[in-house]
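One protein chain omitted, others in place.
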Amino acid sequence: MASKADVKKVLDRLQIETPSWAYGNSGTRFKVFGQPGVPRDPFEKVEDAAQVHKYTGAAHSVALHIPWDKVEDYAKFAKHAKDLGVVLGTINSNTFQDDDYKLGSVCHPDKKIREKAVRHLLECIEIMDITGSQDLKLWFADGTNYPGQDNISSRQDRLSESLHETYSHLKGNQRMLVEYKFFEPSFYTTDIPDWGTSYAHCLQLGERAMVCVDTGHHAPGTNIEFIVAFLLRAKKLGAFDFNSRFYADDDLIVGAADPFQLFRILHEVNINGGFDVGTPVSFVLDQCHNIEAKIPGQIRSILNVQEAAAKALLVDQGALEAAQAAGDVLEANGVLMDAYNTDVRPLLEEWRSDKGIDPNPMKAFKASGYLKKIADSRVGGNQAGWGA
Amino acid sequence: MASKADVKKVLDRLQIETPSWAYGNSGTRFKVFGQPGVPRDPFEKVEDAAQVHKYTGAAHSVALHIPWDKVEDYAKFAKHAKDLGVVLGTINSNTFQDDDYKLGSVCHPDKKIREKAVRHLLECIEIMDITGSQDLKLWFADGTNYPGQDNISSRQDRLSESLHETYSHLKGNQRMLVEYKFFEPSFYTTDIPDWGTSYAHCLQLGERAMVCVDTGHHAPGTNIEFIVAFLLRAKKLGAFDFNSRFYADDDLIVGAADPFQLFRILHEVNINGGFDVGTPVSFVLDQCHNIEAKIPGQIRSILNVQEAAAKALLVDQGALEAAQAAGDVLEANGVLMDAYNTDVRPLLEEWRSDKGIDPNPMKAFKASGYLKKIADSRVGGNQAGWGA
Amino acid sequence: MASKADVKKVLDRLQIETPSWAYGNSGTRFKVFGQPGVPRDPFEKVEDAAQVHKYTGAAHSVALHIPWDKVEDYAKFAKHAKDLGVVLGTINSNTFQDDDYKLGSVCHPDKKIREKAVRHLLECIEIMDITGSQDLKLWFADGTNYPGQDNISSRQDRLSESLHETYSHLKGNQRMLVEYKFFEPSFYTTDIPDWGTSYAHCLQLGERAMVCVDTGHHAPGTNIEFIVAFLLRAKKLGAFDFNSRFYADDDLIVGAADPFQLFRILHEVNINGGFDVGTPVSFVLDQCHNIEAKIPGQIRSILNVQEAAAKALLVDQGALEAAQAAGDVLEANGVLMDAYNTDVRPLLEEWRSDKGIDPNPMKAFKASGYLKKIADSRVGGNQAGWGA
Partner (left out) sequence: MASKADVKKVLDRLQIETPSWAYGNSGTRFKVFGQPGVPRDPFEKVEDAAQVHKYTGAAHSVALHIPWDKVEDYAKFAKHAKDLGVVLGTINSNTFQDDDYKLGSVCHPDKKIREKAVRHLLECIEIMDITGSQDLKLWFADGTNYPGQDNISSRQDRLSESLHETYSHLKGNQRMLVEYKFFEPSFYTTDIPDWGTSYAHCLQLGERAMVCVDTGHHAPGTNIEFIVAFLLRAKKLGAFDFNSRFYADDDLIVGAADPFQLFRILHEVNINGGFDVGTPVSFVLDQCHNIEAKIPGQIRSILNVQEAAAKALLVDQGALEAAQAAGDVLEANGVLMDAYNTDVRPLLEEWRSDKGIDPNPMKAFKASGYLKKIADSRVGGNQAGWGA
């Protein structure tokens, strides 16, 4: 069992990246509800992200989405972030919002569309060169809606070719993170529907290509922690996109729908080295705050990940392994549950106090008046959303 | 087994309503892809709907969605439809696109919002009075995204009160169709998540309230034909909203994802009196054509329903009942499958020729040049979509 | 927020019935693994059940399954239980293990089979008359495996008739609890597949008929607490069959797969009066211990229900309602999560000490040597299982 000090050491290095788009408007196909104070541009998004880091001490970087976060001068943008105490992180590509992409992007039957998509991916790498971002995260909306619409294996050929072309442009410490998704926005086939497809392509691409596990992108009932354990064992887990879901890709606050699942996932991360110094695993939020306040929603998410991580770290590994070796099912399960049932909030409050952060980030942020401030000051302009 | 003539008689009276919004743009939360020639107003939508009826002879009415189809003069609108050979059908309410409805409409904690929502429903009834529409179809986006967000049973109380208030304004042959949906756009609770909830409220409301079964609104694996049989037996099945799905509420062309399921559903309709003269069951399409051409998408849908219905009518009921009574599992299943495996397209071509319609509606519509005509003529203005 | 004393008061009256069959062998269709010391007859099962009550103080009654628990003299059997400090509880019928029931029991096409099934149900009521059991719990394996195999609505007619016949024999405080199940052992239709079907029949039967919610009997993703809230509001929730599942009807230890779901369910029980004095809701375990030790498995289950109940009772209702009324999504969710994140094990230890029970039932039972005792003494004879 990790001592309290050991747990704190891991918490010291556990940073969870927040996504720029979580600060803008988002919704469902039925309606996007706006909120007062929503950022009008990437600079304001980073200001909000900096608030999350200020109150949690655990959200040091911001993921960008191109073209939603396109700016004239990325160096200036990076400087802006740095001045606010955060850094620019993962670059997310977008090959699903141009009319050309109606039937796909990197898997499109038309070579010209595929080339256009790849050019966008290469542009993302160029941005990474300037921002110093390590990771290019690839999620493709590619797929089909009707049986017969396109040839599944031809699309795999095109996907492979597009990925190889992009991969060949990575340099230095840059990585390519390949995300998979069960369905949506396509409703019959998805070109990377599961971890197996992503893993197979990453194997062929090489060491810089790793799998990204979005916790909301699986078939009902899928045991996500199995996938996590498998990928960590295979040294192919590059990142998490955290969020939670009851039904489909609901994109709710991570840990809100099934906190025990989040704990089990982080338990596998822990025992398979994913919290170690130098871990290749990035922890990133990817959520939509459709009806809840956006900045507090991100803060709550960070706290949920920290709490689940702390519980995972508190599992008495020695007792667990002994019970497992003895085949004592109830005892082994009991050891795990003992950690899960522990109230780690006091430990986290203590850790925050150690760091000079308010022990209750939710209350402290609420009391700060920041939401009122931005509601008052951010008038005029267009609120950021998925469209921009 | 129905004779060919018997099948044709049912086909003669089987009308499938098409929804006005199927002719406008629709998409996912990620992107709405526009299409050339999309209607700019309700009048143009009805023109497109009339084309579907022209080529199929089986789509005599058009469902409207308020406020998407609000017009100055509904009498004139009804006349416009009539002149085109169709009639205005079901009125669909919309209590999910106003900012007030972020946390619900008829179930909202705030009485003022609930009253606003009910006023909208009453306005729909007033429109029905003018258009002569029989059915008010109620689908509510109401629900919650997070455990604790609101009180589930209080929301039921509010729902019940709102429904009763609305119900009391129905007159003549007007009906209230209460739709249920498993999830989306809310992701934790839905206030009418399943047929049981809808049925329970309809029971309390009275005879004019009936359940609407949307074929895409169920939990994975749900046996929809069981629900259909149950509701027909209970005389509470008022309407179908047809579409198909592989995953969630994908809103694909009906019969595209699981044609055997559509056949099984219509088999239950058939043997439980749903195709009889004077049936209370309305057959309506409710689909989104995100990537496929809209008018041909509706035509294909009508054909799919007709083909599945014809197969259902061809089931040899005598042989089926004999095998069931004898407990001969394989024989009973075999009788059903014999009908399903029959190619009914020639029979339907014959029926169309009888009616003076082109035997191949898809080809005939393609050859008509209508799509090019509207692409050329409908320039300027704003294409209709879910927003308007 | 309930005070600690208030919580303890509810715990004082919260009794969770354990099922006799949990002490016998069970397994999957692939294999039943025996365990040393498993009871050979109903008397020994009750002895084991008494151990669970001895160490938890919260498992005062034992559910029986007829014919698995058939005895010569039920009065003597009831006396045996009483001498051990427990009582005989719910009577569960079994109309699925006789060769006659291959194609159904109360829904069978053959009237003779249905009559045989109803006779069995009436026999169960006669047993209740002797044992003083209040509840007849009806779970039917009835259904079909293939489309066309039988007529769905005819089966509903037969079901209704069988239930009415049985219902008419209830007397005094006797109740009929109608269970539903999504699938298994039938794989196409289930004659009572969901709560709606069960509820509809109970409505028609009358006040003594209530719905039993088995937590493992739903479609993937079903929001069970919604059903619980709905049924409590409708005064039709008669009992829970507790267990947990990741996939289908896995019958794992309650709270093992999704402890947060169990908490949410018990929160709805609490705020809708299900823990009140005189509640109509029975709390019963219905699980299979395929690979884990049986008596400790039951003890762990009792503890899980108690812990989840204690957390539910600790929800600050005033704060919750205030946040709900204010539409503060995050605050309302936060109030609920505060209770869930509380470690209630110390409170439960204190409650046990108050009662004169060992604060750690799992350890105390382990230390008691009972498992070794029965392994040594129960030699010869046939171990009890689902077959007997």
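Going by the order they are written in, the chains are A, B and C; count residues from 1 in each one.
Methods note: a contact is a pair of C-beta atoms (placed from the backbone, for glycine too) under 8 Å apart; a residue touches a chain by one contact, two chains touch by 3 or more.
Bear in mind that the values here come from a model prediction, so they are computed numbers and not experimental data.
Colleague: Shown chains touched by the missing chain?
Modeller: A, B, C
Colleague: With the full complex in mind, choose from A:87, A:205 or A:332 the residue touching the hidden chain.
Modeller: Checking the options A:87, A:205 or A:332, the one contacting the hidden chain is A:332.
Colleague: Thinking of the whole complex, not just what is shown, which of B:259, B:359 or B:385 touches the missing chain?
Modeller: B:259
Colleague: Using the definition of touch stated at the top, determine which of C:245, C:294, C:311 or C:352 touches the missing chain.
Modeller: Of the candidates C:245, C:294, C:311 or C:352, C:245 is in touch with the missing chain.
Colleague: Could you tell me which of A:206, A:221 or A:318 touches the chain that is not displayed?
Modeller: Selected residue, touching the omitted chain: A:221.
Colleague: Would you indicate which residue among A:197, A:279, A:341 or A:383 is in contact with the undisplayed chain?
Modeller: A:197
Colleague: Of the residues C:147, C:274 or C:296, which one touches the chain left out of the display?
Modeller: Here the residue in touch with the unshown chain is C:147.
Colleague: When the complex is taken as a whole, what residues of chain C touch the one chain not shown?
Modeller: These residues touch the chain not displayed: 26-31, 33-34, 96-97, 99, 101-103, 141, 145-147, 182-185, 187-188, 220, 245-248, 250, 252-253, 256-257, 290-292, 386.
Colleague: Could you please point out the chain B residues that touch the chain left off the display?
Modeller: 220-221, 223, 246-247, 256, 258-260, 291-293, 296-297, 300, 307, 329-330, 333-334, 340-343, 345, 362
Colleague: Quickly run down the residues of chain A that touch the omitted chain.
Modeller: Chain A touches the chain not shown through residues 103, 109-110, 145-153, 156-157, 182-183, 188-190, 193-197, 199-200, 203, 218-223, 225-226, 229-230, 232-234, 260, 264, 268, 271-272, 320-321, 323-325, 327, 329-330, 332-337.
What we mean here is this: only the chains that are shown with their structure count from here on.
Colleague: Hey, how far is the Cα centre of chain A from the one of chain C, in Å?
Modeller: 40
Colleague: Per the centroid of Cα atoms for each chain, what is the distance between chain A and chain B, given in Å?
Modeller: Chain centres of chain A and chain B, defined by C-alpha means, are spaced 38 Å apart.
Colleague: Send over the residues of chain C in touch with two or more other chains.
Modeller: 220-221, 223, 260, 329-330, 333-334
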